[in-house]
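Mind having a look at this structure? Questions to follow.
What you see is the complex with one protein chain gone and the rest in place.
On to chain A.
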Amino acid sequence: MTKVEEIVSHLPMQPLDDPIPVGQLYFPDWCDYEQAMRGIFEREYYNNNGPLVTALEKQLENFLNVKHAICVSNATHGLMIAAQAMELTGKVILPAHTFIASAQSLLWCGLTPVFCDVQKDGHHIDSTKLEALITDDVSAIMAVNLWGGAADIDALEKMASKHDIKLYFDSAQAFGCEYQGKKVGGFGDVEVFSLHATKVLSAGEGGLICTNNDELANKIRSIRPSYGNFEKVAIEKVANSRMSEAQAAVALLNLKSYKDYQRNNENIYNLYSKRLSSIPGISIVNPEGVTLSNFQSLVCSVDEEKFGCSRDDLLNILKHFSVLARRYFYPGVHKTVDFEHYGYKLPNTDRLSNVAIQLPIGAQVEKDVVNFICDVIAQTHEKSLCHG
């Protein structure tokens, strides 16, 4: 019998009836969805920058207080379009503790990623390590805002300015967060959000590119490409990455409920925090560097020695109980198929990829589900000590 099987055999609870994914999975009520879809069918305007996409972009500009919010079919395309619009060349510095799409977007643009380690005591790019990586052929820094937190934006902006290189943010997870009281979205040259179903603002699938730079916005709209009123500019190639009216309809409805979603996430986060803080070896990652978080992700680190079993064992135990926790990001991007041959040594990234676990938060997580998950974790700790 494996250690996981042994611990599971000693836990008294039964698996949940329905598997619980990590989240966010907010979606409008059926009645609102049906009404919005019937409206699209009545207008017979399905794609190509229709009225709902236009309305969504306007509302997002107001919500995020940015000059230009440009919706695209997904955030990976958003990052690719941003890199094209900024005419990046050569190398781009980014963390390896990120979702694979950050680095893949560079490959598709013919750019070479330069991986920077994350902070020793945090999950974001270590701005103190940047300068040593900035060579003549580096054209940009892509910082990543993770887990409802943000990177050290001030330091990054200073560094980019000092070296006259572009700075853009993969803010896939950061919609609604505030940095020093200002909404994430208007920092650097460009920010890209994800409107994927797993994000706090969902369009089912979707992406959002924000900038305060008029010239860049025209390029981004041309690359997307777009119809409507904007100055079309010469570009190298389009990306065929428009958001449909159906995607926009869902995002508009979700945007209306954003405050409720954020509050719900925060309540779940607080309950997790209260319950897990007393379990040795489990540490919740607090939203880093922000004055307001969307509490998009509930991430913990597992100290095997103190907790009694490894992160991977805990993951499998939770899976047995239909809790679909994930080990984000494992492995670090620098160790995946397209990048492992670079041979990067990133000790902080490697450490995080071996201890971080993401727990469910969002639409499908009721208070009793949080308590159930925390019970499983607490009792796993107790049984691990007994059976370790």
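What we mean here is this: a contact is a pair of C-beta atoms (placed from the backbone, for glycine too) under 8 Å apart; a residue touches a chain by one contact, two chains touch by 3 or more; residues count from 1.
The rule is short, and it goes like this: contacts and distances are computed from a predicted model.
The UniProt record for the undisplayed chain lists the protein name "Aminotransferase", from the options "Biotin carboxyl carrier protein of acetyl-CoA carboxylase", "Aminotransferase", "Phosphoribosylformylglycinamidine synthase subunit PurQ" or "tRNA N6-adenosine threonylcarbamoyltransferase". When the full complex is taken into account, the listed residue touching the unshown chain is A:V238, out of A:L133, A:V238, A:L271 or A:L292. Taking the complete complex into account, residues 25, 27, 30, 33-34, 37-38, 41, 44, 46-48, 73-77, 80, 100-101, 104, 107-108, 110, 196-197, 202, 204-205, 236-242, 244-247, 250, 326-327, 330-331, 336-338, 363-364 of chain A touch the chain not shown.
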